[in-house]
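The complex appears here minus one protein chain, its other protein chains still in place.
As written, the chains take the letters A, B and C, and residue 1 is the first residue of each chain.
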Amino acid sequence: MRRVDSLRCSLWGRTFGSPVMLASGTAGFGLELHRMGCLEGVAAVVSKGTTLRPRAGNPPPRVWETRMGLLNSIGLANPGVHHIVREVLPEADSLPCPVIVNVSGDTEEEFAEVVSLLEGSPVPFGYEVNVSCPNVARGGMSFGADPLVVERVSALVRSASSRPFSVKLTPNAGDMAETAMAACAGGADAITVCNTFLGMKVDWRTGRPAMRRGVAGYTSPALLPLVVASVHAVSEAVGVPVLASGGVSRAEDLLELMAAGAEMVQVGSLVLRRPCAAGELLRDAGELLR
Amino acid sequence: MRRVDSLRCSLWGRTFGSPVMLASGTAGFGLELHRMGCLEGVAAVVSKGTTLRPRAGNPPPRVWETRMGLLNSIGLANPGVHHIVREVLPEADSLPCPVIVNVSGDTEEEFAEVVSLLEGSPVPFGYEVNVSCPNVARGGMSFGADPLVVERVSALVRSASSRPFSVKLTPNAGDMAETAMAACAGGADAITVCNTFLGMKVDWRTGRPAMRRGVAGYTSPALLPLVVASVHAVSEAVGVPVLASGGVSRAEDLLELMAAGAEMVQVGSLVLRRPCAAGELLRDAGELLR
Amino acid sequence: MAEPVPVDAAAELVEAEAPLPCVIRQTYRLPSLARTAVPGQFVQIEVQEQGPFPMTRRPLTVSDVDPSAGTFTVVFEEVGGGTRALGRCGRGESRRVLGPLGRGYQTLPGDWLLIGGGMGAAGFPLLSRRVDVRRTLLGARDADHLLEAGCPNVSCATEDGSRGSCGLVTALCEGVDWEEYDHVALCGPLAMMEAVARLIPPGRLDRVQVSTESRMACGWGVCEGCAIPAVDGYLKCCTDGPVIAADRIDWNAWRETLP
Partner (left out) sequence: MAEPVPVDAAAELVEAEAPLPCVIRQTYRLPSLARTAVPGQFVQIEVQEQGPFPMTRRPLTVSDVDPSAGTFTVVFEEVGGGTRALGRCGRGESRRVLGPLGRGYQTLPGDWLLIGGGMGAAGFPLLSRRVDVRRTLLGARDADHLLEAGCPNVSCATEDGSRGSCGLVTALCEGVDWEEYDHVALCGPLAMMEAVARLIPPGRLDRVQVSTESRMACGWGVCEGCAIPAVDGYLKCCTDGPVIAADRIDWNAWRETLP
């Protein structure tokens, strides 16, 4: 834990005047936001989840706002890494900030395969490895649930990649500090804390869940204290930078996550409501620090 | 998952017209609430955590309200099981509803020891075994983090007890369904889902945590979807009744937890604000069902 | 012509009324949007400026625009917390409005038939200004939910018979000679739209422009939250739609997503 008196930060040899990154899945590849003039204050965009093959995603409903949060079950809809390397990344090269590509896989090897293909593009600043997605070989249990698997995935990505990468942990699988250490043992250059929490909404009148699969990813600004606790635990356990992700709805939250041990802070759901959230947060945080 | 059209429910051979139980640590032994006339609508009171020896509890601050939740770090302050058997339970015998005694221990054996001593009182309807508390033998890691430990604790309590008991899981340690199955393998007669989430608040101006120990137990009505998901997962995994605990702030929440698979629903933090919450929830739920 | 980039701006509420007991009509000042919005496009309105909830905005169709006054109008029903809170917005207050969003109707020349159910007719006033509407068929639960204003040549049906014929809008459609119209605009609840689509000769479905709805998080294309099942995968309601040709929609798959 530390006092926060500046917004300067650095990641992978680069320094930034803003700690705000855009989280995966809520900013695309930054192109729409760039058109809207909303990339001011953005240190880096983390892209939507990229997989080997194109994925259509889950049947609707895919998003469902609850009283104090948001459920999502997108199913990693994306056009696949080939299309992304060919069509999307070249365009993303014109953004005023770096892009970190978020990657997912159905198997341990697939992560490395996606990364190898991304190595063919000059655009990515680095990668974010989403080990929260379901491991097909283990009956859909998340890769992130087992530190040994996380270490193996990290090591596979490490050998496939010339670029730095962060491993994005899941909060739904025990001790994140332990998993973070496993990721670092495998070669991770940062840890993202963390992906969405498993949540569910059921209609008591019908006995049916709101989302077809029952559980979905849940985000809420009220989860901030859980993320603060995990960021702190992970930052005490590992030497690499911690990228916080979860619960930011105002500048104070940003500063609190930095105080807890985050080098940079990602903003997800808030951007859906406020496309220019990064600039607004940066401005407000600057005022708080003055 | 099921449609909810009635508030009738049953636990351990007893039927109840209300599914509302008062959660551990937010209702004492029910005596204060009884004096205030607030036990209407209460199916059962779960007592504050009882330990072998008296515990003074943690230094203040012990509670800290955040923007959308409440942190607590009470440290299981309680006068110890001997005092409780001698002084408190006899008084609690006059309550209009049964009392389930919540027990904690520093070691696996201590749970059974506390239960044996409680067997000396005719008052308890059953027990709730709080495996979220720190395991002294394992450097303070929660008992609930390891399904094998949970099974052993359950088996020890089972052999010490002539009464039914529930095991109250922690949400901070991986798959609750697996832990629930372990608890049942050890002999548990119900599963309480779940204890508080680890949360933390840090003051970014000073770099110091609000609570002395850093992390604390976090409750918030915005956590309801996490508890709904866990109640569902556990109720699919085990055959014993599931007692939901967490996130109830209105009658709809109560019904949703029942729809997700809870037989009964505990109310914690809400009682701190509204001592007569149980009666209010029962009335509102009845109206919703009409 | 490049599509206009959506703008996020504070818009002042300049007029609010309840044209029907269950319907709210709000007019906001936002000159750029009033100038650029086309029929069938929508806006994402932030329910409250302060506070974290609701976390997402609420999508509402641009019902009409007045470019000279620099205003646009939305018409909506209070169905939940978000629309209820928005309905309490007072004259002189501002809300953040992001728009124009999505692809609207292709406003082609020829004779148009509009078919709307409930709030589905919200967008017809603006559409009626831009195309030749020969006839409008409207259905609603009751007279209190029937949006006739701004629609030419209305025939209507209500489920309780409180206005027009008693029954569903599909009954009105049964008498339609589909050859008479060059274009059809269809907007309403999914079940109603599907029933209507089934009455239309399959060969003419390409001339039916369906204004779709889906739960949305962003509204501007990044979250992939607003999937509409299409014959070739999913379309995004917010950027591929909301107006989608009826023959591109996978009606069976879409119906299955109903609770």
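What we mean here is this: a residue touches a chain if its C-beta (ideal position, glycine included) is under 8 Å from a C-beta of that chain, and two chains touch if they have at least 3 such contacts.
Keep in mind it's a predicted model, so treat the numbers as computed, not measured.
Novice: For the unseen chain, which displayed partners does it touch in the full complex?
Specialist: B
Novice: Check the options B:M21, B:M68 or B:V114 and report the residue that touches the missing chain.
Specialist: B:M68
Novice: Could you tell which one of B:M141, B:C276 or B:L289 touches the chain left off the display?
Specialist: From the options B:M141, B:C276 or B:L289, the contact with the absent chain belongs to B:C276.
Novice: If the missing chain were put back, which residues of chain B would it touch?
Specialist: That gives, for chain B, the contact residues 25-28, 32-33, 35-37, 48, 56-65, 67-70, 72, 74, 77-78, 203, 206, 208, 212, 219-222, 249-250, 269-276.
To be clear about the criterion, only the chains that are shown with their structure count from here on.
Novice: Per the contact rule at the top, check every chain pair and give me the one with the most C-beta pairs in contact.
Specialist: Answer by contact count: the chains A-B.
Novice: If I average the C-alpha coordinates per chain and also across every protein chain shown, which chain's average lies closest to the global one?
Specialist: Chain closest to the assembly's C-alpha mean: A.
Novice: Distance-wise, how many Å sit between the C-alpha centres of chain A and chain C, to the nearest whole number?
Specialist: 34
Novice: Could you state the distance in Å from the CA-based centre of chain A to that of chain B?
Specialist: It comes to 33 Å between the two C-alpha centres.
Novice: Provide the C-alpha centroid distance between chain B and chain C, rounded to the nearest whole angstrom.
Specialist: So the centre of chain B lies 48 Å away from the centre of chain C.
Novice: Name the residues of chain C that each touch 2 or more other chains.
Specialist: 52
Novice: At least two other chains touched by the same residue of chain B: list those residues.
Specialist: 68
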